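With one protein chain removed, the remaining protein chains of the complex are shown where they sit.
Our next item is subunit A:
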Amino acid sequence: MPTTLPPAPAAHDVQDGATAAPALALRNVTRVFGAHTALDGVDLEIAGGEVHCVLGENGAGKSTLCNIVFGSMPPTSGQVLLGGERFAPASPADALARGVAMVHQHFSLVPTLTVEENMLLGRGVRRLRPDRAGLAARLAAIAETLGLRVDLDARAEDLSVGARQRVEIVKALLDDPRILLLDEPTAVLGPEEVDSLLATCRRVAAAGTAVVLVTHKLGEVMRVGDRATVLRGGRVAGSGPLARDDAPDRPGGLGAADLVGLMVGRDASSLDPVLAASVGVVGQGPAPQGRQEAARTADRTVAQTSVRDTTDGRDAGTPPVLVVSGLCVDDADGARRVDDVDLAVRPGEIVGIAGVEGNGQSELVAALSGALRPSRGTVRLGGTDITGAGPRRRTALGLGVVPEDRHHEGVVTGLSVTTNLLLGRLRRFRRFGLLDRRAMQASAADLARRFDVRTASLDAPVSSLSGGNQQKAVLARELSLDPLRCVVAAQPTRGLDLGAVDDVVGHLRAAASAGVGVLVVSSELSELLVLCDRVHVAYRGGLRGPVPTDAPDARDRVAHLMTGAAA
């Protein structure tokens, strides 16, 4: 790491870069973790001045690739070349000094420091005073060439998520890197912030830096990418220039459908619409046949429950199963997190709550699941007031909850799959005071089969399962409640690969078509629009809407509400 700030960018020559060695090249890179091969002979070339998208489902090897390039771990075999020279960074600091910068998915700013202090952190450690003047000059240069401006005196914790990310990007650009790695940068952003980020990516690339965008969202890729490399199971499934909407002069490029095909290894047209929406192929609301498709999916997966006609349960005349009225939740500091929320979910109905994270959704779910006590208002489940009830009573009354934080609340990762599936109902498996292992095994095996939880052994700890299978285990536990009247699912598809999203969505739909009221809280607007009947929008603790998703302009109306505008 340089001890002071480098000079203003010498605006890498793009023309030269095209003929010279690529900014970054991976040659036959393999990384093995024990018996698992995370990267298998990956070849990759990234030129200066391009936005190169690295796509892949979870577990495809994207993070391992980033970690190798950023010096967090060495490759098991293979070579990394930076500007034609061999590159084997021993640490992230080493990588930074060589011109590789990375913006992590989770921000690394110290919340209580100002932006300026955050930027000076870690540099100039051998000098008595931080180089404020050098920083200001460098920031001015960045503002001029890239149009990226940050408020130096603001405290990091006071900034919005988008602004914080901008600070991270500017911080990464301070050393004038040759390569900027962005790991899932849009995961926490609202629609407008995503637009602004993508524009930034283009500008940074235009200044000559190679931008590597690691993501699983195709919509973004198609909007900014020059080239894309798709990873699947640790191998390069395909790569090439992209056919961008605004650059029709590249007819041979990869289109969105091609990329989906490469990512999941099957034809895009065979995908469930929710699935397609989750990767950003379908940008608009559901087509009429989308709903039919959905119903079909539900039928396919509903084998375990009696199927009712999907339209029956959604009749407006049916009394709602979950009624929330005037609900307010205050946090420990007395700040109001959920503000006067009214909500009703009828049997067989799927209601969505959209919104940028941090607008009270987590607290609302906590109040519904019994983890937080509301300060005002009531929650009624099937006519019973459960406002002050504990989780056990809610479960007994038929409320299933799929928690937002799977590792923290959803499962006990150290315990076996069997135990996790049956933890809430161990009482049933007692025989002479001891647990009846055989009955537990049988019951768990049955659940795992019905919900397609794939595991080497039901005795293996849940932590050995993939994220998708962990989530399916949570669903198996919550959806197999007896009775089951309502399911509250918070961010049920977060961090899951496409196949798992398919399964999770299928199970939620199956529950709805069996007459269960389903409430889905998600920040993935496209998914909600396809999955739900109505979508509310959480904004500053309150709920806006609802917007019926079969309205033609549903997406625009919901996006409008997310900015805080009135309905």
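By our rule, contacts are C-beta pairs under 8 Å (C-beta built on N, C-alpha and C of every residue); 3 or more make two chains touch, one makes a residue touch a chain; residues count from 1.
Criterion: contacts and distances are computed from a predicted model.
Q: Leaving aside the chains on screen, match the unshown one to its UniProt name from "Nucleoside ABC transporter membrane protein", "Crp/Fnr family transcriptional regulator", "Nitrite reductase" or "Cytochrome c oxidase subunit 1".
A: The chain we cannot see is recorded in UniProt as "Nucleoside ABC transporter membrane protein".
Q: Per the definition of touch given earlier, which of A:A199, A:L435 or A:A551 contacts the omitted chain?
A: A:L435
Q: Which positions on subunit A touch the chain that was left off?
A: Within subunit A, the residues touching the omitted chain are 2-8, 10, 32-36, 73-74, 76-77, 82-83, 85, 88, 90-91, 94, 97-99, 131, 133-134, 137-138, 140-141, 175, 369, 371, 390-395, 401, 403, 405, 408-416, 418-419, 423-424, 426-427, 429-430, 433-435, 437, 440, 456-457, 459-461, 463-464.
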